[in-house]
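Apart from one protein chain that is not included, each protein chain of the complex appears where it belongs.
Per-chain residue numbering starts at 1, and chain names A and B are given in the order in which the chains are listed.
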Amino acid sequence: MKFATTSAAAIAAVVTASAAFAQDKVQFEYWYGLGGQLGDVVQATCDRFNESQSEFEITCVGQDGYANAVQNTIAAFRADQHPTVVQAYDAGTADLMMSGEFYAVHQMMADFDIDIDWDDYFPGIANYYASSKGELYSMPFNSSTPMMYFNVADLEAAGVEAPATWEEFEDVLVALKASGKECPYGYAPSTWIDLEQFSMAHNVPIASNNNGYDGLDSEYLYNTTIHVKHMENIKRWYDEGLLEIRTTQGGLNSRDSFAQAECSLYFGSIASHAAVGNLVDGAFEWDVAMIPVYEGTERHNTVVGGASLWVLSGKTDEEYRGAAEYLKFLATPESEEYWSTNTGYIPVTKTGFDTLVEKGFYENAPYKGRELALESLTYTDPGPLTRGIRLGGFIQARSEWSNEVQAALQGDKTMQEALDTAVSRSNDILNKFARTYRGQELP
Amino acid sequence: MRRAFFKNNWIAALVVAPQLLVIFIFFYWPTSQALYWAFTLEQPWGGGNEWVGFENFIFLLSDDRYWQSVRISIIYALATTALAMGMALILALFADRQLRGYKAFRIGLIWPYAVAAPAIGLAFRFIFNPSAGVASYLNMAFPGIWDPVMNGSNAITMVIIAGAWKQVSYSFIFLLAGLQSIPRSLTEASAMDGARVLRRMKDIQLPLLTPTVFFLVIINITDSFTDSFGLVDTMTSGGPARATNLMVYKIYEDGFRGLDYSGAAAQSIILMILVIALTFLQFKYVERRVHYT
Partner (left out) sequence: MIERTPLLNVATHAILFIGLFMLVVPIYLVVVAASQTLQDVMSIPAKLLPGDQLLVNLKAAWTEADFGSKFVNTMILAMGVVVGKIIFAALTAFGIVFFDHRLRMPIFWMVFITLMLPLEVRIVPTYAVAANALSPFQTIFDWIGVSWLWNTVTGVEMALNWNLLNSYTGLIMPLVATATGTFLYRQFFLTIPDELVEAAKMDGAGPLRFLWEILIPLSRTNMAALATIMFVAGWNQYLWPLLIITDPAYGVVAVELSRLVPNMNTTGGDIPNWHWAMAGTLIVMLPPVAVVIFMQRWFVRGLINTDK
């Protein structure tokens, strides 16, 4: 048993142990959330890093889901047993920033004299993870943005084209229904798509203070924007049978309903592009397009989804050097290509993207169409309302939205009432967050 | 109650010490820390906290979402316990008659217990799936009658059935073991006196089984309060519109997914008090009537 009161002998043992260690490689840990096939690719990336050099050895531990990865890291952090690097989801960014327990990657790379061209990162991606001064706090990694997936054959049969506006979208639904399609649109309520990305593309606020970037005393505003109209439309389409609700709980989720040609349209992350390709397996022709906007609004950029890599505080310089080397390794165009080829995620740097374009990566199936995600991300330069979201307790706020929207879809209340309730409850969460970190400011 | 005791109390101290030590380290110490959070606003990353007294509790008790969660947790606990115990009791009593095929039945009734909760959740999701599963045949006959994805009461019914299913084999194991330890001579003597099978069940087997039944009722109720996480997580994720947001799932969601440690800690305290109160009541009123020796 490793039971020890520190004594001279124990100290001696520790010294010998670390001396023996020093001759070995520097070891450090990385906890990631992606599971299944995506997790395997992360693991392969780690193996490639270990083979690429002999100084460091990274141990990558899958934590089976984004939520677990963050939550287990926090538990470990409180016991001083945390990994050096952790993959944290987009929505947890504000929580991590306020914790203060990280080593900003911008700073770290500078400290270790590793030259990274920060301007090379797509602004729609970098802004999400940057401080108010524009310095990246975490390293963009698996990045995606939502797309509209559509069944080309079904649309042709109904005599319509892929819609660019929501008004056209409704016409397409009607035409599909008229052509005999049971489920024109397989819908699953998603804050990420219906609220967050929708608001970005329409350049309307989700919350005050420019979506929380300018202070902790923010309030949600989405019950006052065009988002309400959109959700009311969804409710109406549901009532009129133009869309069917397809969630994992119901067996087939919206993506799989699409891939099995049950439903003609679905909205999902570009990261699904690879999986949809595998699932459809040539059974029908399909394509992707940018998410529609309402007529009379000017389309703006969407923002990044997915996760970024955070370097946590409380580690040794040697471990940080290893982490820096690993992040540098991930930022090479070769690594980006490896990652984008094996998953549906998009490159995070302009160089990485250009390299792929030059190689003709996006010209042919199965990768064709993925460049549209970058077009969506870079459609305009990010403005104050389209930089991203910086709201504490956002995971809970997402669930408030989902629950209330479900209630409205069930017919328990109107959509406006539902969104009002969701906003007021989410404001309670923001309040509590601001009080928990009273006297502190967002970096 | 017992009247014959051993006197060597130092031996008593010695035999209870190991478990007390383990529960002190792995239960009471961590729990007391969590309980402390309930009276503070704890920063998840451990940066510090602020004492807020009963504020977290006041917020909870004035929150209708919380009361909804309490209400459905109680419904869930009572319904699963009644369903599972009723079924297990009937099956055990009849299996204990040891008619032909008894061994096969016994194995068949026991082994489902070995299946992990998430697997049960997935299987039941499949069965109750309104459009694809077994339940889709019901919807073919009566369109729109069953939709646990959008209908809250359908969803909680589904979770209750799965929860009860999970407990049937567990209860059956203990009830059958309990029945088997009733001396055969007792039932045989009664049979000689002319008591028929059903009458023997009522007059001899059931009363002798009461300690086991009491044990199972307590375990089933506490279990349905505290061990429903895996099922809810795989079947409904608490939805639709919080219709299956059981207390333990809500605590996990708010606290560890949502990083609101303090709110979750306050909920934990209330959950604990509630379960303790329920158990205490049962001990006080039911155990008196439990027939020992």
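The working rule: a residue touches a chain if its C-beta (ideal position, glycine included) is under 8 Å from a C-beta of that chain, and two chains touch if they have at least 3 such contacts.
The structure presented is a predicted model; accordingly, all values stated were derived computationally and were not measured.
*Asks:* If I consider the whole complex, including the chain that's not displayed, which of B:I173, B:L206 or B:V286 touches that chain?
*Replies:* In the complete complex, the chain left out is touched by residue B:I173.
*Asks:* Who touches the missing chain here, B:I75, B:I145 or B:V197?
*Replies:* Of these options, the touching residue for the absent chain is B:V197.
*Asks:* Would you mind spotting which of A:I74, A:L356 or A:L430 touches the chain that isn't drawn?
*Replies:* Candidates A:I74, A:L356 or A:L430; residue touching the omitted chain: A:I74.
*Asks:* Considering the entire assembly, which residues of chain A contact the chain that has been omitted?
*Replies:* Those residues of chain A that touch the unshown chain are 1-8, 29, 31, 33-39, 59, 61-68, 72, 74-76, 78-81, 83, 142, 144, 192, 248, 252-253, 255-256, 260, 262, 268-272, 274-275, 278-279, 305-306, 343-345.
*Asks:* What residues on chain B make contact with the chain left out of this view?
*Replies:* That gives, for chain B, the contact residues 2-9, 11-13, 15-16, 18-20, 22-27, 29-31, 33-34, 87, 90-91, 94-99, 101, 103, 105-120, 122-124, 126-127, 129, 131-134, 136-137, 165, 168-170, 173-174, 176-177, 180-181, 183-184, 187-188, 191, 196-198, 211-212, 214-215, 218-219, 222, 225-227, 229-230, 248, 251-252, 255-256, 261, 264, 268, 271-272, 275-276, 279, 292-293.
As a convention for this text, only the chains that are shown with their structure count from here on.
*Asks:* In angstrom, rounded to a whole number, how far apart do the mean CA points of chain A and chain B lie?
*Replies:* Averaging C-alpha atoms per chain gives centres 37 Å apart.
*Asks:* Can you list the chain A residues touching chain B in their complex?
*Replies:* 67, 70-71, 74, 77-78, 92, 95, 99-101, 245, 247, 249-252, 393, 395-396, 399, 402-404, 406-407, 409-410, 412, 425, 428-429, 432, 435-438
*Asks:* Which of the residues in chain B come into contact with chain A in the complex?
*Replies:* Touch list, chain B to chain A: 41-47, 49-50, 59, 65, 125-126, 129-133, 148-152, 235-242, 253-254, 256-260, 262-263.
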